[in-house]
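Excluded from the complex is one protein chain; the other protein chains are retained at their positions.
Up next is subunit A:
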């Protein structure tokens, strides 16, 4: 954690997020200021400290395998931005060889 440089456009691409040039210019100094603040954590000695991922230590709990009614097809499709023949329509995913 020795530097707070962030390649905003590169990271946004990892997150599947397009950004305008104006947004990149706006976010760059803001995110570097936030990461600069976070640098303070590097000064703490955390050797031998276990990480806390969750406030409650509940792991691997399974609910009872009881059959129950699921949402209907109509309910599933009611918010779909594009649909046809009872299915959600998307752009072509598989390209020609």
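As a convention for this text, a residue touches a chain if its C-beta (ideal position, glycine included) is under 8 Å from a C-beta of that chain, and two chains touch if they have at least 3 such contacts; residues count from 1.
Please note the rule applied: contacts and distances are computed from a predicted model.
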Subject >> Among "Fluoride-specific ion channel FluC", "Membrane protein YedE/YeeE", "ABC transporter permease" or "Glutamyl-tRNA(Gln) amidotransferase subunit A", the UniProt name of the subunit that does not appear here >> reply: "Glutamyl-tRNA(Gln) amidotransferase subunit A"
Subject >> For subunit A, residues in touch with the removed chain >> reply: 1, 6, 8, 11-20, 23, 26-27, 30-31, 33-35, 37-38, 40-42, 44, 46, 49-56, 58, 61, 63-64, 71, 75-76, 78-82, 88, 90-93
